[in-house]
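Apart from one protein chain that is not included, each protein chain of the complex appears where it belongs.
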Amino acid sequence: MIVNISINGKVQSHDVEPRLLLVHYIREYAELHGTHWGCDTSNCGICIVLMDDPNTPEPPYPVKSCTMLAAMAEGYEITTVEGMAHPDGTLDPIQMGFHEMHALQCGFCTPGMMSTGRWLIERHPNPTQMTDHEIRDGISGNLCRCTGYDNIVKAIRWAASYIEEHPESARTART
Amino acid sequence: MATIETTPGRNPGWAGGGTWGEVTDAPIGFGHMKRKEDARFIRGLGDYMDDVRLPGMLHSAILRSPYAHATINSIDTSAALAHPKVAAVVIAKDLETLGLAWMPTISYDTQAVLAGDKVRFHLQEVAFVIATDAYAAQDALQLIEVDYDVLPAVVNCRKALDPDAPLIRDDKVGQVDNLASPLWEAGDKATCDRVFAEADVVAIRTVLDPRSHPCPMETCGMVADMNPATGQLNIYNGNQAPHAHRTVYAQVAGLPEQNIRILCNDIGGGFGNKVPVYPGYVCAIAGSIVAGAPVKWIEDRSENLASTGFARDYLMYSEMCSKGGKITGLRVDAIADHGAFDSTAQATKFPAGFFHIVTGSYDLQGAHCQVKAVYTNKAPGGVAYRCSFRITEAVYLVERMVDALAMEMRTDPVDLRMRSFIRSDQFPYESATGWVYDSGDYHKAMKLALEMADYDGLRREQQEKLAKGELMGIGISFFTEGVGAGPRRHMDILGLAMNDGAELRVHPSGKAVVSISAQTQGQGHETTFAQIVAEELGISPNHIMVRHGDTDKTPYGLGTYGSRSTPVSGGAVAVVSRKVRDKARQFAALMLESRAEDLAWEKGRWFVRGDPERGATIERIAEYAYSATNLPEGLEGGLDANAVYDPPNLTYPFGAYIAVVDVDPGTGKVHMRRFIAVDDCGVRINPLVVEGQIHGGLVEGIGQALMEIISFDESGNCMNASFMDYLLPTALECPEHGFELGETVTPCPHHPIGAKGVGESPCVGSPPCIANAVVDALYHAKGIKYMDIPCFPARVWAAMNGNAQPPQ
Partner (left out) sequence: MQTPAPCEYSRATSVDDAIAQLQALGGNARILAGGYSLIPMMKLRLANPGHVIDINPLESELNYIRQEGNEIRIGALTRHVNMLESDLLSQVFPHIFREAEAVLADPVVRNRGTMGGSLCQSDPAEDLSGVVVALKGEAVLRGPGGAERVVGMEEFHLGPYMTSVQPTEMLIEVRIPTHSGFGGAHEKVERRAGDFAIVAASAALAIEGGRITFAGVACSAVGPTTLHIERAEKALVGQAPSEDLFAQCGQMAAADCSPNSDGRGPADYKRHVAGVLTTRALSRAAATAVS
């Protein structure tokens, strides 16, 4: 079946099997390899991307792309790690924060982790006041085997502060 | 608007600004530096195993045994072969014709690549399907019919040597029982017996360090690309020891070593899991030969957990004794469960790895340990999971035993340690089992940890809580590791000396490339190794590229595991930098019209001693070295060198850890409240990276202590073959407000830069610390003296009620 999905602002159209998982649509058809995967059972969060759901007024939220069929995402707007930075190359504050705070080591969980982190900041009424528990709970669906999470918590906090100081930096690729 | 390229300190490699991977505010040498490799990872531009795509590449999947032990009567692949997208199905008899049915393990055993007449563990490899896409390959697995006769399985390592135990390795000529390797021992038994005979107090425990799994977030995989015309085999494979792998493939496949090229791009974590050669790799190579096309094999998470290198699985009968308030002796009789094939990763002359460092940080009068290894119907392995060859097991044992002894002596576990430590004036110190510890100041590190934790305050709080019926535990561990294997006179793997090479070329512009044999899996080599060169030559680390992961373009060496990178490869990089510096001195002498011996070095330049204005920077020297200038006899143009570093000894990092836990008396649930870690890894090249390593290792320790285990049912079925049941800690299982880190610095006296290595320390020191904390809570409330890990709620509750489950 033909499945059309907008990824990072570009509408993709590919003839795929109905059973194809979204993560494979992104990796194999859209050829965006920044979205990784780490398990079979929807537990690790490695494959998380941001999804804008036209059926709800909610802002883009993280979904596990291994747990959606590509066909389910037709008509939705997907943002992967490749679409996080502004088209002019300016990094999103969450990307800066991960670098600043050494919040990545092997880098494998990083795209999913940054997506969730970005969403936590976006939806929190007062992101710079997020508690440690709120951040830890927020990323509890994202496993990381390298960093021990401390620096990820710091990176999310760094990004929240940066956005507060530089509100214009919070734009996303699509806006 | 603030853009990244104009914001100081916020430029993680920007294609439009400076150089890709350039980091602003980078120190010229050691110090806090953000990582160069982040630039690609935060943009999703890493290049991992599953990202490899080659023209005409085929995909694959492995059919696995549903039984732990069974004979195979027949395999019918006809329906799978009839699948329109299937290119080939490979089974054991196909591999036999290629001579690839069995492969050597890292421990001089053999392992079936695909099971032929018999399967010997649950989810063992049985057939290999090659298809045009990965979904179709999995579809075809369901079309293969295998007829099995189920055999009784050996699941319990203690029963493996019973006379009536089924023989697992009937493929091995002369193998009459399930002994995987002969009894191996260390320490003087007679002395040890005498020390025990004179002891005041003896503690006896059976300690199980259960089977766990390194579980990197990226699973294992390979793309094998055999060119039928040229005989060139390109292997894309994220592994921790590419050069050693190439040598093994040359041996296994009988291919000329120069025709094999291994390309390791980015690796999504290793932790020891990506050290061995796995059947899937050999299948991919065989598949590429059979199919005449590149073949990709990427394991799924279940395959990773159930079939690739597990860790630990040591059952240890132990006795520790004291006299006059000091620990004096230790006796250990251990069984190592290696599973169905002995593929434990050890230095060859050490079948039990470095387990005999088991006397830990204590000045013992006598110690004896013996280890026997057995086969069972479980997945093969025994890899060094964030561990220097069984040191994790040794530290786990000794630190649990010190606490056990302290309870028997009715003394505080800190006091007993303080009284028994090797003193700083005793280094270099030869241990009762023959290790020569290079340096240390254990009392200092322990005192710092106690201060940071407010140990006395914690003990008071514990008493106050107890009065209210609340359970709180304070756990201590003090570890000493021996890492950086190792001296070639003592250590090899499959005959290969455990050394590492480095090649350094400074280009005419003064920018450099350093090629190394170590293989990063996230440790940040591209940054820290550049910092070593920077420290030695005074070139900005931004101007030094670290090349690794391509056997055609890097010097030979044994790779990254056992905290080897900094102690061995880091030594090689320091040495090669000094060779370049010495060569630069020759050029500087010509440039400055001086004698080389009259020149002095300051970071980045040679100058004439007594006339500091007359000097030449390394950049100017590089330009000169490549210029069309006449050179005297014996001095070659160019500014480069190579080195192979043979470490004179292991390095001995150490640390003092304190864990604080709360235990729910109603449910047994453990809450990890605080963790204080004082590490001494000698000189720290990049504190940011060192602390990141410590954080990560501590969480792996939390996992092992509280939730990670690979267990089996009575039939030998693996019960933890997915992330539903193999539980990695999330951010919520870690101390809410972060780890509390401290440091002392005792430079390694024999290492070129005084560094000792740190990657494994936190993962070695933390499991016994957390286990001790849980038991401490139960001890003070209910007098409970021991339980094994992992401290699942149900197991803690059982222990709390005096029903601690003994090892199987």
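Each chain gets a letter, A and B, in the order it is written, and its residues are counted from 1.
Please note the rule applied: a residue touches a chain if its C-beta (ideal position, glycine included) is under 8 Å from a C-beta of that chain, and two chains touch if they have at least 3 such contacts.
Small disclaimer: the values here were computed from a predicted structure and weren't measured.
Per the touch definition above, the residue from A:D52, A:E122 or A:D137 contacting the chain not shown is A:D137.
If you put the hidden chain back, the residue from B:P66, B:P104 or B:P793 that touches it is B:P793. Checked against the full complex, the one of B:T24, B:T110, B:Q138 or B:T191 touching the unshown chain is B:Q138. Annotation: of B:L727, B:I753 or B:V775, B:L727 touches the absent chain (contact as defined above).
For chain A, the residues touching the absent chain in the complete assembly are 1, 17-19, 21, 23-24, 37, 39-43, 45, 48, 55-56, 61-64, 66-69, 71-72, 116, 137-138, 140-142. Mapped onto chain B, the footprint of the missing chain covers residues 134-135, 138-139, 142, 298, 300-302, 664, 666-669, 707, 711, 719-720, 725, 727, 729-730, 732-733, 792-795, 797-798.
Methods note: only the chains that are shown with their structure count from here on.
For the pair chain A and chain B, the distance between C-alpha centroids works out to 30 Å. The touching residues of chain A, when paired with chain B in their complex, are 17, 19-20, 27, 32-41, 43-44, 46, 80-82, 84-85, 88-91, 95-96, 98-100, 102, 104-111, 114, 132-133, 135-137, 139-153, 166, 168-169.
Within the complex formed with chain A, the chain B residues making contact are 1-5, 9-10, 12, 14-16, 34-35, 37-48, 50-51, 135, 215-219, 266-269, 271, 300-302, 521-524, 688-689, 691-700, 722-724, 728, 730-732, 734, 736-739.
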